[in-house]
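Supplied in C-alpha cells, the structure appears directly below.
The complex appears here without one of its protein chains, the remainder shown in place.
Moving on to chain A:
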Amino acid sequence: MAPRTLQQKLAILSDAAKYDASCASSGTTRRDSRDGGIGSSGGMGICHAYTPDGRCISLLKILMTNFCIFDCAYCINRVSSNVERARFTPEEVVTLTLEFYRRNMIEGLFLSSGIIRSPDQTMGDMVRIARMLRVDNGFKGYIHLKTIPDAAPELVAEAGLYADRLSINIELPQDASLRELAPEKRPETIRAAMADVRLSREAAKEKSHSGKRPPRFAPAGQSTQMIIGADAATDRDILKTSANLYSGYDLKRVYYSAFSPIPDASAALPLIKPPLMREHRLYQADWLMRFYGFEADEIGAAHPSGFLDLAIDPKLAWALANRAQFPVDLARASREMLLRVPGFGTKTVTRILAARRNGPVRYGDLLRMGAIMSKAQPFVTLPDWHPGALTDSAGLRARFAPRPEQLQLL
C-alpha cells in the first residue's frame, strides 16, 4: 500500500474526530505573542467557521491516529470496524496546527486519538505533540487534549502543563451501558481520571511554603461528553448524571451528543436518526442547572415519563408544572425567582434589577431589555400588565407548543 498523503490523512483523521462535540476555546489564561512565540488566547472563544451540521469550528479537531485496540460499539474507530486507518506523525500535527493558525483559521488544536498498543504509549505521543507546540514553537494558542483512560498519572500531569483543557468522555449516561457497549472502558476509572484532574487543578492554585505559585494546570478546566439516544437512559437519568459530574469534578461543561449513525456501524446499535431536538433540550436543561439555580430533579420531574418535553423548553415546562408559584411581582421578586420566569435570561434579569432601582419597570421596558414577553406574559405582574386567569388557564401549554400536525389519510 502506498503511504498516505497528508491530504488523505487529514481527511480520514478529521472525519474520525467529528463525533466529539466540544470545540470550546474560551476561559483560559490571557497570553499573547508580544513577548515572543506565536498566538494568543484568553477571554471569549472564537468560532472561525461553521459547518452545515450547526457546529462551530474553533479548533483543528483531529485524531492523532484512528487505529484503536478498543472495541466500543458506538465508535467508528473501534477495532472491529472496517474504516480506513491513518496516522499522523507528531511533526505533521504541529505543522498543520501552526499553518492553519497563522492563516487565522483556528484558535488552536483539539487532539484526540485511538488507542495504539497501550494507553501510556498513546498518551505519551499526544503529550509530545503538545510539548512541541508549547515549548519548541512557543505556541500561545489553545490546546485541548483528550485524556486516554488508564494512562499513567505522570503523563496526565505533564499534559495538564501544556493543555488549556483536558477532557475524558464519560461516553454514556449509565454505567451499565458503558460496560456493555465499551467493554474495554470502565466507568470508575473514567471518573477517577476526572477526580485526578480536579485535584491537580486545585493543587496548582495553592501557593507553596515559599509563596511561589506552581505552574497552572489545565487553566480552562475539564469537560466531558455523553452520547444521547444510544441507550435507554431517560433525560432525568442523564441530568442526574450531569449533576453528579458537575458537583464532583468541577467540570466546565458536559457535552451531549445525539447518537448519530456511523459508517460501518456495529450490529449492537440501531441506525437511528440523531435525536437533535432532545440534544437541544438537554443543553437547555443543563444551562438551567448551571446558571439558573435549578436542580436536576426539578427539571427532570416536570414530566412523569422522565423525558423532557420536546415541544417546549424545559424552563417553560417547569413553570407550567409549578403554576402555584406564579405570577411573580416584577417589582418585588428575588433574583432567584426572576431567573425562573420563562422568557427572562440571566442578562435580562440583571437589567431588570438595575432598572427597577430607577423606577417602575413596564411592559415596553421589558421588551427593550430583551425579555421574550410572549413567553413571560402569563407568569409576571407589572404596573401595566396582569395575567388574570391566564396563568391557570387549561390551554396555556397549547399557546406555546407548535400546533400538532393533522395526520393525512394515505
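As a working rule, contacts are C-beta pairs under 8 Å (C-beta built on N, C-alpha and C of every residue); 3 or more make two chains touch, one makes a residue touch a chain; residues count from 1.
As a convention for this text, contacts and distances are computed from a predicted model.
Chemist: Quick one: find the hidden chain's UniProt protein name among "Type-4 uracil-DNA glycosylase", "Thiamine/thiamine pyrophosphate ABC transporter permease ThiP", "NADH-quinone oxidoreductase subunit M" or "Circularly permuted type 2 ATP-grasp protein".
Modeler: Result for the unshown chain: "Type-4 uracil-DNA glycosylase".
Chemist: Which residue from A:276, A:301, A:321 or A:337 sits in contact with the chain not drawn here?
Modeler: Only one of A:276, A:301, A:321 or A:337 touches the chain omitted from view, namely A:276.
Chemist: Which residue, A:38, A:311 or A:401, contacts the hidden chain when the whole complex is considered?
Modeler: Once the missing chain is taken into account, the touching residue is A:38.
Chemist: Determine which one of A:79, A:157 or A:321 touches the chain that has been left out.
Modeler: A:79
Chemist: Out of A:157, A:192 or A:373, which residue would touch the omitted chain in the full complex?
Modeler: A:192
Chemist: So which bits of chain A touch the chain we can't see?
Modeler: Listed in rising order, the touching residues are 6-7, 10-12, 14-15, 17-19, 32-34, 36-40, 44, 46-57, 60-61, 69-71, 79-82, 96, 99-100, 102-105, 174-176, 183-184, 186-189, 191-192, 194-195, 198-199, 240-241, 243-244, 246-248, 250, 258, 260-267, 271, 273-274, 276, 295-296, 351, 354-355, 358-359, 361, 365, 368-369.
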